[in-house]
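Here the complex is missing a single protein chain, while all its other protein chains stay put.
Now for chain A:
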Amino acid sequence: MTTQTPTSTTLARRTVLAAGGAGSAAIAAGAGTLPTAQAARARHDVFAHGVASGDPLPRRVLIWTRVTPTRAATPGSGRGPRVGVRWEVATDHRFRDVVRRGRFVTSAARDHTVKLDVSGLQPETTYYYRFIARGQRSPVGTTRTAPAKRATPANLRFGVVSCANLQAGWFSAYRLLAERDDLHAVLHLGDYLYEYAPGQYGMGQDNVDIRPHDPAREMVSLEDYRRRHGQYKTDPDLQALHAKYAWIVTWDDHEVTNDQWKKNAENHDDTEGNYLKRRARAHRAYDEWMPVRMDGTASLGDGARLYRRLRFGDLAEISMLDLRTYRSKQVETPLVDSEINDPSRSITGNRQLEWLKDSLTRGNHAPQWKVIGNPVMIAPVTFADLPNRLVDPVNDVTGLLPQDGLPYNVDQWDGYTADRREVLGHIDDHQVKDVVFVTGDIHSGWACDLPLDTSAYPVLGDSMGVEFVCSSVTSNNLKDITGQPALTPVVEATIMANNRHIKYLNFDDHGFSVLDITAERTQMDWFIIGSRDDKQTTATHDASFQTLAGTGTVQRVATPVGDR
């Protein structure tokens, strides 16, 4: 929250981490100040926004931080001097074996962010990194490089999250994931932050702001986007998870504004200026503040291409999609006209679609599991036969447009069926096996087969792959909107009865997921948290589903990974 003191927040978090497990202790070990800077630290924390790493490759990984060289140099302020920042990467948390080090100069022109691509690392290796500036040391982050191109790791394990609205609750899902020591990285599938002003999109029916957004307005300007990123990155749970693992991120709509498409957005009007300029500002801030290679580099201003591949040996490759920047406008009357089937409309854009198809085949060089980081659901879902009184709440959660009982969510792949046919047809034409879409966006947990033909599926069971959808970290779900949890089972049962390829649906819980990949199978575990307004809430296991290699279908399993 904007009123919290970054110094005390960070310190408190470090205390918590130091009391945690061995992995957490490592994060805290190097944190703090140089002895001579004790007094300066009391004035302000140079590294108030934590550290992060991302996009691990076999020999490279991005590391990130933001410095606050003077008290006035707050995010988005445009103030503050140029400052040199030293960085170090070591194989031990005490930094006795520093393998890479250097100096990075940042300034107000880039909002004093530091993002660099550290090369010369060893594959499948855990590293520790930190930054030093103005007499202070940053917290120590841990990260792990990807396996070598032809390696066959025993498993890969990722935390999976999406939809973290700061106003709607505490980021307990991040905290609970950070307490795990068994992950290789974290997948964030979008809606990392929200554009709304305080009071516009809070917790539950009454829009209660557990903590209000800063700035106290919808973010539109570059300053707004930078400040909002800065605010989110002061959250101790978010900082902890960034510091603990490398993140692999993509955006959905709220990183710019609600239901954006390539030329405009639902939540944008002329009073807010030119939409494309707004989007460019949002993308600029994202590039500054997120540990991600945009257009393949750590540099700023050289392009905003977010879709990219990350390979993990022969076991898996993750293809992260951008389904906002190139998409056609959502249709408004899918039952009246057939625009959702119009092949000229696209959710990916032509270039990204070809790239995605190439990700699935890649000649003879594709790894076994083709994991697609997918911001919105690809599994077909009809909401037909829902009771009328439940249509509007379901619309609110899923983003169904408009709110008049239409049977499809036109903001998902369901609104762009030609693209979906192209992708699933490509899988069929090339007999591609072991395709797993991992999805966010709709604040609910799902496990689905991916039928080429939904009408034939109940009889034939043909499936082109599977989809696992994680729930939201905090963003409202069905019971939050209806205020009547008892209604949810009716909705879930109706949807599953009308969509036989959906094997799991949880519309009511928030939390995180864990994706575990081995040569035998890929498994997703769903963990749900208690109340979003309880900072100390815990997680419980809700469900686990797996897809066995070669089958392209999901099946329930009893226990989550890590319990073995």
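Things worth noting here:
Here is the rule we go by: contacts are C-beta pairs under 8 Å (C-beta built on N, C-alpha and C of every residue); 3 or more make two chains touch, one makes a residue touch a chain; residues count from 1.
Simple rule for what comes next: contacts and distances are computed from a predicted model.
Considering only "Fe-S cluster assembly protein SufD", "Transport permease protein", "Alkaline phosphatase family protein" or "Peptidase M16 C-terminal domain-containing protein", the record for the omitted chain gives "Alkaline phosphatase family protein", by its UniProt protein name. Of A:Asp97, A:Glu520 or A:Asp534, it is A:Glu520 that touches the chain left out of the display.
Only one of the listed residues, A:Arg79, A:Lys277, A:His430 or A:Arg556, touches the absent chain: A:His430.
Touching the chain that is not shown, out of A:Gly169, A:Pro291, A:Gly313 or A:Gly440: A:Gly313 (per the contact rule at the top).
What chain A contributes to its contact with the hidden chain is residues 152, 313-316, 363-364, 366-369, 425, 428-431, 433-434, 460, 462, 518-520, 548-552.
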